[in-house]
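Here the complex is missing one protein chain, while the rest keep their positions.
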Amino acid sequence: MSETAATNAHPGLLEKQFESLQTQHEARKLGMWIFLATEVMFFGGVLTAYTLYREMYLPGFVQGSHFLEVTWGAVNTGVLILSSLTMALAVRSAQVGARKLVTLGFLGITMLLGAAFLAIKFIFEWRHDYVEHLVPGIDFTYAGPHPAHVQLFFCFYFFLTGLHALHLIIGIGILAVLCLMAWRGRFSPQYYSSLEVAGLYWHFVDIVWIFLFPLLYLIGGR
Amino acid sequence: MQGQHIVPVKTYVGVFVALILLAALTTALAYVPMGIGNTVAALAIAVAKMALVALFFMHMRYDKGLTRIVIIAGLMWLAIMITLTASDEFTRHWSPIPSNWGPAISMPQKQ
Amino acid sequence: MNGMAICVAPRIIAGVLFPLHPPAASTIARDVDDLYFTLTGITLFFTFLIFGLIFYFMIKYRRRSENEIPRDVKTSMPLEITWTLVPTLISAILFVWSARLYVKNSEPPAGSMEIFVIGKQWMWQLQHPEGAREIDELHVPVGVPIKLTMTSQDVIHDFYVPAFRIKKDVLPGRYSSIWFEATKVGEYDFACAQYCGAEHAAMTGRVYVMKEPDYAKWLASQSNGKSMAQTGQQLFVSLGCATCHAESTGGKYPTLAGVYGHSVKLRDGRTIVADDAYLRNAISKPGTEPVAGYAPAMPSFQGQINEEQLLDLIAYIKSLGTQESQTAVQ
Partner (left out) sequence: MSVDVAELSTRSCVHYLNASYGIKSWLLTTDHKRIGLLYLVSITFMFLVGAGAAALMRLQLLEPYGAIVQPETYNKLFSIHGIIMVFFFLIPSIPAVLGNFLVPLMIGAKDVAFPKLNLLSWYIFVLGSLFTLYCVIFGGVDTGWTFYTPFSSMYSNTHVLAAALGIFVTGFSSILTGLNFIVTIHRMRAPGMTWFRLPLFIWSIYATSIIFVLGTPVLAITLFLLTLERVLHVGIFDPAVGGDPLLFQHLFWFYSHPAVYIMVLPAMGVVSELVAAYSRKRIYGYSFVAFSSLAIAFISFLVWGHHMFVSGQSIYAGLVFSLMSFLVAIPSAIKVFNWTATLYKGSISYDAPMLYALGFIGLFTMGGLTGLFLASLATDVHLNGTYFVVAHFHYIMVGGAVMGFMGGIHFWWPKITGRLYPDKWARLAALIIFAGFNLTFFPQFMLGYLGMPRRYAVYPAQFQVLNVMSTAGATILGIGYMIPLIYLLWSMRYGPVAGPNPWRAKGLEWQTPSPPPEENFEETPIVTEEAYSYASVPPEKSRV
C-alpha cells in the first residue's frame, strides 16, 4: 500500500485506490445514490404491476384494502418518520464531532424504532391477517364479492410490505455494524461516510413506506 | 470534512413535524369521500413527504447536481415503465368496434 | 428494390434447392411483401455500401510503412447532419407506411364470416358457426373475409398462417382475433408460433382454401346437423341458464335477447359493449362486471365448462340477438 500524505493523516481510513478522503466520501455517496436508483426500479417493477391491477380491479382492491387497519399503518408511518429523524441526528452528531455516546445513542434509538415497526407489522398486522385467512397461497378464504381480485390485492400487500420489511431488517443489521464502529470511535468530522451512506439507505426505506401507506391502506376512501 | 453542510437541529425537527402533520393529513383525508380525488391527494402528499425527506434528511438540497441527476433518472425510468406499460393495458380495449354492430342502446330492463 | 437485379443469378441456382418465397395467398400478402421487399432493398443497399466502402478503404489506405502516421481529417458537420437526417427520413417513411398497413390489416371488414379457434396443448380445434368442427384443419371459402376468434385452454399459443402473412397470439382467458381473405384455392400450412411446451413443433395444421360451392358441400357433409348456436341452446338448458335467463322470471334476472353487440350499463356506472369478451367474462367470472339493476346472483361456471362450450353458449346468445326483431313483432 502506497503511503501518501493523506493516508498518513488518517491511517486505515483511506482505501488505496482513492487520492483523498474527500474523493472517497463522494464516491461512496454517489455509489449509494445509484444503488437507491436501482432500488426504485426494484420496487418499481411490483408497483407497476400493482398500479395496473388496481386500476383494472378497483372494487376488489378497495374491498381488500378495507381489511387493513389504518391505525396501525398510520402509527407505523409515525414510527418510521421518527426513526428517520434520529438517523439524521446520528449522522449530524458525527459531523459536528459529538461524543461517541451521542452517536451511539441516536443509532440505538433508530434501531429500536425500526424493530418497533417490524413488531407492529408482525404482531398486529400479519398475524391478524393469518388468523383471518387472508394470506394468498398459504391460507386464503374469503366469501365476499370479487374474491379473485381481493386475493390479488393481498398478494401485492404481502409482497410489497414483505419486501419493505426485508429492507428494514437489512437496515437494522447495517446499523448494528455502525454501532460497533461508533463504539470503537471510528467516526469523526473527517470520517463519517459509512454513517452517511447508511443514513441514505435508511431514509430511502422510510420513503418507500411513505408511498406504501396510502397506496395500500387508503385506497378509495375509508 | 470540508464542503460538507451541517444542517441545524432546528431544521431537522421542523421537517419531522411537517412530516408527521402530512401523515396525519393524508390519513384524515382518506375518510373524506372525494372519489378519484382521494388517490390524487394521497399521492400528492406522499410526493411532498418524499421531497422533504430527500431534500433535508438525505441532504439533496445541499448536494451538487450529480446526485440529483441520479435520483431524477431513477424516477424518470420508473415513470417510463409505468406509462408505457399502462399505454398498452389501458388502450387494449379501444379496439375499433366492428361496423356491423347495432346502435348503442342500453340493455332492456324490465321492472 | 436495388438488390433484385444482383440477386437473379443466385436465385436461379437457389430456387432449385429450396423455395424462395412463401406462397402469397391472401389479400394482404401482396401489401406486406411490397414492404418486405422495400426493406430488403434498403438492407442490401446499405450492406453493400458499408462493405464496399470498408473494402475500398482497406485497399486504398492500407498501411504502407510501419511509421506511417496519417493526417487527421476534421469532422464535417454537414456530413454528420446528412447521415443523421437520411436514416431519420427513411425511418419516418417506413414507420408511416408500415403503421398504416398494420392498422388497415388489423380490422376485419364488415360482414366477415366468423370461425372460432381454440388452442390447447398441443392441437388446434376449429369450429364453424354452422356446427362443423375440425382438428388441425381449416376449410375456408376463397374470396370471403374470414374473422378468427381465438382463445386458449392452457398456455399462450399463436396462430400463424405464413401464406396469408397473419399471426396472432392465442391467450388463455381472453379472445383475440385476426382476419384474412384467401385469394387462391389451395392448401397452406398453419403453425403455432409461440412456444407452448413439449410438442410445440407438432402443433401445426393445414388450411384448405376451396371454391365457395365446394366449401358449402364440405360444410354440409361435416355438419352433425347442429349449429354452434343450437349446441349452445342445449347447453343453455342443461346447465340451468334457462331457469333464470327466461322471460318467465318476470324481470328478476336479465333476459339475453338482443344483448349481443349492444351497450350494457354496469353497476359501477360504466357502459360496456356486450361483445364476445364481455359475455365470456360474464359466464366464467360473473360479478366482475355486474349489470346495473340486477342482484349479482349468478354462480360462476369457471371450471365447469370448457372453452368450446363457452363459444357455443356465446354463439347461442348471439343468435338471440338476431332474433330480437322477430320477438319484438310477436
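We just call them A, B and C in the order they show up, numbering each chain from 1.
Methods note: contacts are C-beta pairs under 8 Å (C-beta built on N, C-alpha and C of every residue); 3 or more make two chains touch, one makes a residue touch a chain.
Since we're looking at a predicted model, the values are computed, not measured.
Shown chains touched by the missing chain in the whole complex: A, B, C.
Contact with the chain not shown here comes from a single listed residue; of C:Ile50, C:Ala110, C:Ala220 or C:Ala297, that residue is C:Ile50.
Although one chain is not drawn, its touching partners on chain B can still be listed: residues 66, 73-74, 77, 80-81, 84-85, 87-95.
Taking the complete complex into account, residues 2, 15-19, 23, 26-27, 30-31, 34-35, 37-39, 41-46, 48-49, 52-53, 56-57, 136-138, 148-149, 151-152, 155-156, 159 of chain A touch the chain not shown. Contact between chain C and the unshown chain involves residues 17-22, 31-32, 35-36, 39, 42-43, 46-47, 50-51, 53-54, 57-58, 61-64, 68-75, 79-80, 83-84, 87-88, 91-92, 94-95, 97-99, 101-103, 105-106, 121, 154-156, 158, 160, 162-163, 165-169, 171-174, 176, 189, 191-202, 204, 285, 288, 302.
The rule we apply is simple: only the chains that are shown with their structure count from here on.
Between chain A and chain C the centroid-to-centroid distance comes to 47 Å (mean Cα coordinates, whole Å).
One simple way to say how far apart two chains are is to compare their mean CA positions; for chain A and chain B this gives 18 Å.
For chain C in complex with chain A, the touching residues are 268, 285, 287-288, 296. Within the complex, the chain B residues that touch chain A are 1-4, 6-7, 9, 12-13, 15-16, 19-20, 23-24, 26-27, 30-35, 38-39, 42-43, 45-46, 49-50, 53-54, 56-59, 66-67, 70-71, 73-75, 77-78, 81-82, 85-86, 89-90. For chain A in complex with chain B, the touching residues are 21-22, 25, 29-30, 33-34, 36-38, 40-41, 44-45, 47-48, 51-52, 55-56, 70, 74, 77-78, 81-82, 84-85, 87-89, 92, 95-96, 189-192, 196, 199-200, 203-204, 206-207, 210-211, 213-215, 217-222.
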